[in-house]
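Removed: one protein chain of the complex. Kept in place: all other protein chains.
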Amino acid sequence: MSFGPFLLLAVLEGTVMAAVLALTSVGLSLVFGVMRVVNVAHGEFYMLGAILAWFVTYYLPFPPALAWVAALIIAPLVVAAIAALADTFVLKRLNYAPEATIVATIGLLYMVQQAALTMYGPDARPVAAPFEWRIQLPWFGYSGYKLFVVGAAGVILAAVWLFMTRSTAGLVMRATQIDRDTAQCFGINVDRVYAGTFALGAALAAAAAVLIVPIQQAHYLMGHDPLLLSFIVVIIGGLGSIRGTLVAALVIGLSDGIISMFFSPTLAKIIATLLVALVLVFRPQGLFGARA
Amino acid sequence: MTERVKVWSVHLGVLALVFAAQYVLPPYHATNLARIMVLAVFAMGYNIAFGYTGLLSLGHALFFAAGFYGMGLPIGLLDWAPIPALILGLIAGGVLAGLVGVLALRTAGVSFMIVTLMFAQAGYLTLLYLNTWTGGDEGFVVDRAARVIAGHDLSLDGTRYVAAFGLFAAAMIACLWLVRSPFGRVMVAMRENEERSRMLGYNPFRIKLIALVLSGIYAGAAGAAYGLLFGYVGASFATIQYSILPMLYVLLGGAGTVLGPFLGAVLMFYLVDITSGYTDAYLFVVGAALVGLVLFAPRGILGNLRERFAPWLP
Partner (left out) sequence: MAAVIEAQGLTRHFGGLRAVDGVDFRLEQGEIHGLIGPNGAGKTTFVSLLSGRTTAQSGRILLNGEDITHLPAYTRVRRGIAYTFQITSVYPRLTVFDNIALAAQSRGAADLAPRVRAVLHRVGLDRDERTLAGALSYGHQRLLELGMGLALEPLVLILDEPTQGLAAGEIAGFSALIRSLVPKMTILLIEHNMDVVMELADRITVLAAGQVLAVGTSDEIRRNRAVQDAYLGVDHAVG
């Protein structure tokens, strides 16, 4: 394949990656924005989404399209419930103290990951895509499902945006983000807002995984890379800024996809990791976040 | 009994017990204890940064790995003798800690944790990327012929135990001296009330950097010793897990106590050892221990003991 088409392929792959990354990262960003919590277990919620999708599609006697849709509904709900429990019984009891919370979420990471290992096993298993559709471009064939993923991620993100800006619940979340104490004075049950936010963040990660799992496979360690990448996106985009997260997801998803195809994926990750560290040191507000 | 006598008797007593253990324990457990001692040195280093100075780093695996490869590469590629290689590993840990510190100490709290995590992760990925030299995840074996100090073969159980003990004892005594020194007091002051310490004339950046470098030297020494004593160097020791483990040992044993890291290392090592006999998912207990400690016992075993019964315990 000559350079032009190869670049197009890289851009397409990067876009798919950016879409899923955006969804995952927005979940992480919401949790930090509203709760000021850095959730290191976020990647494991993602992984759970994929694992649960496998269980649902495997055990439900539906045709692939229906089973996958069922997974898209069930998996995020289950993961949301688990997240809400984790918030109520662990994070709340720590009063969301920043350093203690991170250590606790690290512990949760291991617990969730190893529980998945016990129940699902160490193998990677495929999940059937809801439909097979090969788009034939002049230079190469491309999976229509991948384009569907981009569209679906966009729809979900739009729904989240509408929820945050138009609904009462969204307003309550934003109010709690701006000033937790004042929100409490207005009668807002901050504990429930926090549990809900944590659950929503986890659900978004799980949904992203359900979208991507027909393309990759479900594996108990698959949460590691998305965690690092969404960290990178959220920090560079500015913790707590949704707009920054989206822009950064696009930039990082695309560049990671392109660098990975032209150079090595490891090198891409090294660059991204160092970039995060340097951004935090020299420009902690990221691209869009306000100076804390 | 004066406080000084109490402190030294307890610590020298523990050292004596550990030394004597090699004659009493069966070989499997003796080798475990040798491993635990080296890991305890790593954890003691972490404790200097975290327990005493309040720097919660998630990147110490980088300094351990620096010691690992700082020792392993010269021996493997350049035919160095073990002692100079060990010293190079030690220095590599300290230097890397200094470099990371100069950048990371411009941040604090959560940002500091993430920055150190990212540097460590970049280090691990670089080790993978350069796998022609480093052997990547598979790593490489350190030649048995090279692991001989003054005619003593380190691959033999007895010699290995004594060598591990030598490092452990030196590290513990140095740590005890440090935390009871004026500088040790300043480290704690930084952790307890940084603003006050600044207004007493102390430069927070300088103090924290020194603490981090000392911590890196310990980690580098532990890494170098681990590779030398157990004959293997690999990138898997540079993963996030090896940044979490020293933190866990310190939290369990008691952050800010000299003996805490060793106690935590012993308990956690055996907890994992026993669990892995039953299931592949033994890391679950690591996670559960972290959550449990943070929720219910953040001061750890010796920390709680000190608070209730023994305020003189350093």
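For clarity, chains are labelled A and B in written order, and residue numbers in each chain start from 1.
One rule holds for everything that comes next: contacts are C-beta pairs under 8 Å (C-beta built on N, C-alpha and C of every residue); 3 or more make two chains touch, one makes a residue touch a chain.
Model, not experiment: these values are computed from the prediction.
Hidden chain, full complex: it touches shown chains B. Of the listed positions B:Leu130, B:Val148, B:Val188 or B:Leu267, the one in contact with the omitted chain in the full complex is B:Val188. Among B:His29, B:Arg106 or B:Arg198, only B:Arg198 touches the chain that is left out of the view. Residues touching the missing chain, restricted to chain B, are 182, 185-186, 188-189, 192-193, 195-204 (touch as defined at the top).
Everything below uses one rule, namely that only the chains that are shown with their structure count from here on.
For the pair chain A and chain B, the distance between mean C-alpha positions equals 34 Å. Those residues of chain B whose C-beta lies close enough to touch chain A in the complex are 56, 103-104, 106-107, 109-111, 113-115, 118-119, 121-122, 125-126, 128-129, 244, 247, 251, 279-284, 286-292, 294-295, 298. Interface residues of chain A facing chain B in the complex, by the touch rule stated above, are 38, 90, 93-94, 98-100, 102-104, 106-115, 117-118, 122, 228, 231, 235, 264, 266-267, 269-270, 273-274, 276-278, 280-282, 284.
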